[in-house]
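Working notes for the structure below.
The complex is shown incomplete by one protein chain, all other protein chains being positioned as in the whole.
Labels run A and B following the written order; every chain starts at residue 1.
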Amino acid sequence: MGLRLKALTKSPWVFHVSAGSCNNCDIEILDCLCPRFDIERFGVLLVGCVRHAAALLVTGAMNRKSARRVQQLYRQAAKPCLVIAVGSCACGQGIFHGSYAVGPPLDEVLPGAVAAYVPGCPPKPEAIILGVVKALSTLSGNGK
Amino acid sequence: MSQKLVDRIRKGIGDKARRIDVRSPRRVYVDIAPNDLVDVVKYLFEDLRARYVIASGVQVEDGFEVLHHFCFDADHVVVSVRVKAAPEKPEVPSVAPIIKGAEFIEREMHDLLGIEFPGHPNLTRLILAEDWPEGVYPLRRGKPWEGKVSQQL
Partner (left out) sequence: MKSIVPIGPFHPLQEEPELFRLHVDGETVVDIDVDIGYNHRGIEKISEGKTYDQVPYLVERICGICSTSHPLAFVQAVEDLAKIEVPERALYIRTVVAELERLHSHLLWVGLAGHFLGYNTVFMWAWKYREPVLDTLEELTGNRNNYAMMKVGGVRRDFDDSKMSKVRKLLDDVWEKVVMLAGAVTDDPVLHARLKGVGILSPEDVHNYGALGPTARASGVPIDVRRDDPYAAYDRVDWSVITHDGCDVFGRAVVRVLEMLESVKIIRQCLDKMPKGPIDANVKEIPPGEGIGHAEAPRGETFHYVRSDGTNRPVRHKVRAPTYMNLPTFKSTVIGQSITDATIILASVDPCYSCTERMGVYDASNGRKTLDGKELLRLSQEKTQRLRREMGK
């Protein structure tokens, strides 16, 4: 990776949500859990409840129906909650930009909340881990 | 292989077929009047046991077309049954009472093209967002949503 990433001193819980995604990013995120990439060695845990999440991994082009649910989820999360846009769709709607079925992009759906953008279609698991760990290491209590 | 099938279909639907076009050995297009759609679909689906594939709705110069696609897997043929609907208040009889698998696609064509399907058990919104305005059909020509749909959520 070129950068040495130390394990985070806190074990941040991360919640993953998809809002109009083709799933490639979602599958690569799950891949990060698998032994080959093993995001857990950095202390990052994927959880099933947004209330305890320190970060929200968001994928998808912000389809109108899903985008509102993303807003609701973000409201439920304890703050500070870092939002990490994973994939070209979450970063800027990718090839779906301008479609009638999508509303504004993620950083307008959650203004000021996006802490990191991990572009790629889909980004490789190594890129996702790099982005997530870098973003999470800015949370207080974590070593750099 | 497809000639035998075409002959069977021709016999089975009689003069209901305005046109049977064997475009290629594996692609047949049958044009019929909307009033004959239910009978023809019943024949293909129930009598000949064709597999229902999906329907394609298309806006054309003089109205709309709905093509119901059927697969005769053992005969290696896709038969598409085409009906036309008028440009103003387009209507095509629903085949959902005969084919459960057609319920979704008729709702989708209703959502995106504004075609009515009298006889459908539940012709409600399927894929557009709850706040998408009524009467705006995105798959129609041009960009019918411009100026009618807010860019904000």
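Heads up, the rule we're going with is that a residue touches a chain if its C-beta (ideal position, glycine included) is under 8 Å from a C-beta of that chain, and two chains touch if they have at least 3 such contacts.
Keep in mind that this is a model prediction, so the values were computed, not measured.
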Using the document's definition of touch, tell me which of B:20, B:38 or B:71 contacts the absent chain.
B:71
Over the whole complex, note the residues of chain A touching the chain we left out.
16-31, 34-36, 46-50, 60-61, 63, 65-66, 69, 73, 94-96, 98-102, 121-122, 124
Where chain B meets the chain that is not shown, the residues are 24, 26-27, 29, 49, 51-54, 56-59, 67, 69, 71, 73-74, 76, 78, 80, 99-101, 103-105, 108, 112, 126-129, 138-139
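Please note the rule applied: only the chains that are shown with their structure count from here on.
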Counting in whole Å, what is the centre-to-centre distance of chain A and chain B, each centre being its mean C-alpha position?
40
Could you list, by residue number, the parts of chain B that touch chain A in their complex?
128-132, 138, 143, 145, 149, 151-153
Residues of chain A defined as touching chain B within the complex:
63-65, 67-68, 71, 100-101, 103-104, 109
